[in-house]
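I am attaching a structure below and will ask some questions about it afterwards.
Here the complex is missing one protein chain, while the rest keep their positions.
Here is chain A:
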Amino acid sequence: MSQIPTKAKRGRRAARGFFEKTLGHLTETLEHTLFAEEIARQDGMLQSLDPRAKLLGALALLIAISLSHSLLVIAALYILTLPLAAASRVPMGYYIKRVWVFMPFFTGIIALPALFSPFTPGEPLLTLIDLTSPRVYLAITVPGVVTAAFLLLRVGSSVSVAVLLMLTTRWVTLLKALRTLRLPQAFVLILGITYRYIYVLLHAANNMFIARRSRVMRRMSGAENRRWLAASIGTLFTKSYALSDDVYLAMQSRGFRGDSHVMGNLEWRRADWLWLTGSLVIATAALWVGR
């Protein structure tokens, strides 16, 4: 099984600040998942499909998740992705945790106000404050909980489908699929370049933190840290700009003219048709049941 979910073994390091730690973990995760393409190169069910079939199938499921008016249907669509992940050798704990552990920090914050009566009035589920004079009333309402649940479940399920597609498809073939599906070349090119530069940028940022740590003798104050961070963002931008320029030149030097080529022609097989038909049937059924 893949080694992706395990944390990289390392020796003791000097204490690192919040930004440095976050950046370090982000780099580690991206390196293991996106750049190494370790899962995408394994012999699994989704890996064996044509990227165009996968892309269209995922798109159909995303539309069904976004437009369905039933929590149960959305939950069912999410649960459907679990056996798919297992059959594609995506480590289950990793797949579930990656989406749902971080969900409260991002979508949860957005969904939070919707729980309360001032934003979503209705039948109270839990009354928090109820004063008659002055009149102050705050409660978590039933419609509020339903609205928040819809948001969380829709985002969580959509992200899961997208993560599954990304983890099981090699980036170059995904770009090729996007091109053959008539997406504008400029759009695909920007995607491709962005993917390459994220890595360069993250490493440059990590190295800046390490270089700084090697020259700092005392604990820095919050204001000093913020000043340094602001200056570093500017430096990093300049550095990454110069580097990206060089990477582009290196690509041009070896024949790149804006179009991405990849070995092996994409080929529709029976399994791809079956997958696409299955996805479309499930998405249509989900939309009809959850209308």
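Assume contacts are C-beta pairs under 8 Å (C-beta built on N, C-alpha and C of every residue); 3 or more make two chains touch, one makes a residue touch a chain; residues count from 1.
By our rule, contacts and distances are computed from a predicted model.
Visitor: Looking at UniProt, which of "Aspartyl/glutamyl-tRNA(Asn/Gln) amidotransferase subunit C", "3-methyl-2-oxobutanoate dehydrogenase (2-methylpropanoyl-transferring)", "Anti-sigma regulatory factor (Ser/Thr protein kinase)" or "Nickel ABC transporter ATP-binding protein" names the chain that isn't shown?
Guide: Protein name of the absent chain (UniProt record): "Nickel ABC transporter ATP-binding protein".
Visitor: Determine which one of A:Met45, A:Leu243 or A:Leu266 touches the chain that has been left out.
Guide: Only one of A:Met45, A:Leu243 or A:Leu266 touches the chain omitted from view, namely A:Leu243.
Visitor: Per the definition of touch given earlier, which of A:Arg182, A:Arg219 or A:Arg257 contacts the omitted chain?
Guide: The missing chain is touched by A:Arg257.
Visitor: Among the options A:Leu26, A:Val142, A:Val172 or A:Ile210, which residue touches the chain absent from this view?
Guide: A:Val172
Visitor: In the complete complex, the non-displayed chain touches which residues of chain A?
Guide: 35-37, 41, 170-172, 196, 199-200, 243, 246-247, 249-257, 261-264
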